[in-house]
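Handing you this structure, nothing more for now.
One protein chain omitted, others in place.
Let's turn to chain A:
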Amino acid sequence: MRVWYFSEMAYHPAWDEGLSRGSMRVVLPNKNFDPQVGHGLLNRYLDEFALCDEVGLDIMVNKHHSTATCLTVSVSMALAILARETKRARLLSLGTPIANRPDPVRVAEEMAWLDVLSGGRLEMGLVKGAPYEIAPANSNPANLMRRYWEAHDLILKAMSTTDGPFNWEGEFFHYRNVNIWPRPLQQPTPPVWMTGLSADTGRAAAERGHVIGTLLSGAVAKPMFDTYRKRAQELGWTAGPDRFAYAAVVGVGDTREEGYRRADLAAGYVRTAPVVLEPFTNPPGYNSVGANVAMLKAGPKRGGFVLDRDGKPVDHRTATVEQFMASDTVFAGTPDDVFNQIRDFNDRIGGFGHLLFFGQGGFLDHNDTVANITLFAREVLPRLRELSPAPARTATAAVR
C-alpha cells in the first residue's frame, strides 16, 4: 500500500466565525483571513509536506476556493514548490476540477510541466469537484459532467499527442492548434485519478483504467469499488488494489489517548467542511434526479450525514472520534491500533492500494503534526507495505 500524506492547509483561525455564520465557504468574507497569520500557516504546511519526503511518505495536494477550510487555490502552485522541495515522494494532484476550469489545455500544460520538473513523479487527478465549488467558479452545474468528459478527453489527448498541433472544436472547448510544450515525462500521460461516490463513477473510471478514490465515507466506497472491479472484469482485465484509494483522517500516538487526541484535532476539518450555506450544497444538475427526488421527499435536510458500519447515521459536523471511527472516516490510536483498523477496513472494502492520509486538519499544531507524520511513517507505513505490496509507481492501466 502506498500512503499519501494530505492536508487541506486549513485556515482554522476563522472557523468560529464561519460556524457562527453557518457557512465556512462562499459567503464568509475574507476580512476574516489575516494575511500575516496566513503567511505563517502556508509556510508551515509546506514544511510538513516536505517532511513526508524524508520519512518515506508520498504527497497529495488538493484545492478549494473561497473557504476557510482550505487555503490551497491551485494544486499546480503547491506541487511546483513541493516538486523542488522533495526528491523521492510521488506527487498526487487530487485534483484539478476540470469542469470548473475554463482552459483544459492550460491544465494539460501545467501538469506536463510539473511532471517534467519532478522527474516523472506526478499523478494527475481530474475531478468533478465539490458542489460548493460551482459558486466560486460560476460554472454551469447543469452540464457539469458533459463538460468534465470533454475536458478530460482533451487534456489526455493534449498530453499524449506528440505530432501536433491538433484541432479541437467540441461542445465547450475550441482550439485550432493544440500542441503543448513541455510534454509529460511519463508516457503517454502521468497516471490518472478520479474521485467519486457512485457506482456510475466506478464504472466510468474502470472503462478508462483510472485510479478511483473516495474520501471520508467508508460505507459508500464499497459499491463504487465493487462496480469498478466488475466492469474491469467484463472488459477483460483484473483491477488490483492499486486502482483504489481511500482518504481517512489518521491520528497516531505513543499511547491510544495521544492518537485519539491527534485524530480529534485533525478531524476538526471533517466537522467544518460540510458547514456551507444551503443553496451551495446542491446546485441544479450536480446531483442525479433520483438523488434529488429522495432529498425532496425526505424534507429539508440537515446534511453532512454518513452511515456507520451498523447503518446508523453519523453527523459529520458534531461526530466524536469514536463515531468517526465507526464510519471508517478516522483511524486512530497507537500504531498497532491504526494498523489493525486499516487492515480490517482493507478486508471489508475488498483491498485498496492507496491510503490518503489526512494527517493535519486545522487545530493540530505543528509539533503534533510532525509527530503524527513521523510516527506513522516509522511504525505503520512498513506494515501497510507488507499488507499490500505497492508497485514502484501507480502506472497507467494497460487498457487505455
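Assume a residue touches a chain if its C-beta (ideal position, glycine included) is under 8 Å from a C-beta of that chain, and two chains touch if they have at least 3 such contacts; residues count from 1.
Just so it is clear, contacts and distances are computed from a predicted model.
One chain of the complex is hidden; its UniProt record names it "Alpha/beta hydrolase", one of "ABC transporter permease", "Alpha/beta hydrolase", "Ferrous iron transport protein B" or "Membrane protein".
Looking at A:S74, A:N140 or A:N340, the residue that reaches the missing chain in the full complex is A:N140. Residues of chain A in touch with the missing chain: 135, 138-143, 146, 171, 277-280, 283-285, 289-290, 292-293, 296-297, 299.
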